[in-house]
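Shown here is a partial selection of chains from the complex, left in place.
Chain lettering (A and B) follows the sequence in which the chains are written, and residue indices restart at 1 in each chain.
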Amino acid sequence: MSGRPLDVLEESLGDRVTVRLKSDDEYVGTLAGYDQHMNLVLEDASIGAEAAPVEDTTIIRGDNVVSIIP
Amino acid sequence: MSGRPLDVLEESLGDRVTVRLKSDDEYVGTLAGYDQHMNLVLEDASIGAEAAPVEDTTIIRGDNVVSIIP
């Protein structure tokens, strides 16, 4: 998988991704949407590896994002 | 529910949402409006799960938002 950042996000739609935030929180979920600001929509998301309670759909505002690992 | 972040907000109008802020405050309310900056209007909003006193309408400036959970 290679290419420009938004192309990689496009290819990752429907895949499980790990999203690290500036707050050090880490979300894991299925990438259901994104936009050019890296605002993200995750489905079946949980916070961290500690298996926090699953949240259904989560919108993350892009300016909080450090990295996205498809 | 899937799609681009603002589409998910559009679909969530009238629904109860949880909004997490960079300050760690968490608002729960009915999503009554939004714009492209993720500025939000919540109705019947309260802060946190501790059932703080209900506030009628609350406008949240989008740059404070970490996540929105419809």
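One rule holds in what follows: contacts are C-beta pairs under 8 Å (C-beta built on N, C-alpha and C of every residue); 3 or more make two chains touch, one makes a residue touch a chain.
Only a predicted model underlies this, so the values are computations on that prediction, with no experimental measurement involved.
**Student:** With 2 identical chains placed here, how many copies of the sequence make up the full complex in this file?
**Tutor:** 7
Here, only the chains that are shown with their structure count from here on.
**Student:** Just give me the whole-number Å value for how far the CA centre of chain A lies from that of chain B.
**Tutor:** Here chain A and chain B have centroids separated by 19 Å.
**Student:** Which residues of chain B touch chain A once you look at their complex with the stated criterion?
**Tutor:** For this pair, the touching residues of chain B are 1-9, 22, 38, 62-63, 65-70.
**Student:** Which residues of chain A touch chain B in their complex?
**Tutor:** 21, 23, 25, 27, 32-35, 39-41, 43, 55-61, 63-64
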